[in-house]
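With one protein chain withheld, the remaining protein chains of the complex are depicted in position.
Entry: chain A
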Amino acid sequence: MFNKILIANRGEIAIRVIRACKELGIKTVAVYSKADSMSLHRMLADEAVCIGEAASIDSYLYIPNIISAAQITGAEAIHPGYGFLSENQNFVEICEAHDIKFIGPSLNTMMNMSDKAMAKRIAREASVPVLPGSEGAVKDVEDAKTIAKEVGFPVIIKASFGGGGRGMRIARDLKELSHYFEIAQNEALSAFGNPDVYIEKFVENPKHIEVQVLGDGKGKALYLYERDCSVQRKHQKLIEESPCPVLDDAQREDICKRAASLAAMIKYEGAGTLEFLYDKGQFFFMEMNTRLQVEHGVSEMVCNQDLVKWQIKIAAGEELTIDQEDIKINGHAIECRINAEDPENNFMPDAGKAEQLIFPGGPNVRIDSFIYSGYEIPPYYDSMVAKFLVWGNDREEAINRMKRVLSEFKVEGFSTTADFHAKVMDNKTFTNGKYTTKFLEENV
């Protein structure tokens, strides 16, 4: 086992990892920017190293200072958390070159799964259902028309090397396809430096369902069931729950087994997530996130496992001592992401000093946060300030518990999304479980 781990992140996830390390008897090193000198993760770690200025590019993304921080403190491994460098192949390579264990999948796995066409090929090989569409980049508009006729309209044109919605166009007929194809290529070129686009069947009103997997890097992989993450705003998840309220046991077992078989096939190491679109009983693989997810806690609650501890143990070369039969869904868990945003003002990010802070508590409530009374939220980073997680014997109890938790939460100094979440908990489309990724635009 490692003696000391550096956590290359900030906020609640840095604290989450520090807590797991403490319980495993591992010393921790926090890194922080000048703007985070009063951050809780700095105070909770055994050691802390300032790595740069407030801007992420000069600190949490600045690889030389992070590697140097590991070297001067004698940290043997780096946990990247999520975001920042967690899926940065260059960082993984540099860690390897300096004999520092990157807690996550191998460079090769990360490279393969970040290439969308390659990830789709691997998924097909593992019998994971994928969206029908082109095999890689589409040559020209005539090629695009042929493929669109095969898969059926509507189709979505996406940048091969893109993300974040840029370079994406939906075409509902041949005329629209001809019109948008070149526009999408131009957008892809200007945004990502490469004009390649590919075509997929467009799913109008899907659920976003993802499967949590855990692999030992040697070919053994388990699933910790699925999460429904369909309550989103501009592709940012706001509420996640496990299990998904509309799947039956047979659907659940089938997709989870397929996801785990993919993870086993690629000898996946650590925690990962396969994201799917779900519509009318069918799953379509979107991508694999080769890291810990923000919402990993809901899976931990229903499966009674600690994913971060498993990540660390596996990275240290320990055996994955649990088997699939040991992982059962127990009850229901919901997570609400509390953001420093103003829902009344188009979710505009807010910042300020947290005053009169009261966090909820009680049975089966988990608060993952880094703020405290008197803490000034820096405006440079993600707006999420806390995750409220609740567990219930069933979904109804979990929803009622979340309502109670949200009502107990008090903070002054900035706006939060807590009241917005309380309204969602009362919304009939949410409570009946049939909500989709269009929930927000249709209900709020």
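We adopt the following convention: a contact is a pair of C-beta atoms (placed from the backbone, for glycine too) under 8 Å apart; a residue touches a chain by one contact, two chains touch by 3 or more; residues count from 1.
Everything below uses one rule, namely that contacts and distances are computed from a predicted model.
> Can you match the unshown chain of the complex to its UniProt protein name from these: "RNA polymerase sigma factor", "histidine kinase", "Sulfane dehydrogenase subunit SoxC" or "Lipoyl-binding domain-containing protein"?
Per the UniProt record, the undisplayed chain of the complex is "Lipoyl-binding domain-containing protein".
> With the missing chain put back, one of A:13, A:45, A:67 or A:425 would touch it. Which one?
Counting the whole complex, the residue in contact with the absent chain is A:67.
> Using the definition of touch stated at the top, determine which of A:94, A:117, A:329 or A:367 touches the missing chain.
Spelled out, the listed residue whose C-beta touches the missing chain is A:94.
> Touching the hidden chain in the full complex, which residues of chain A are there? Just list them.
Touch with the absent chain occurs at residues 34, 49-52, 59, 62-69, 71-73, 90, 93-94, 97-98.
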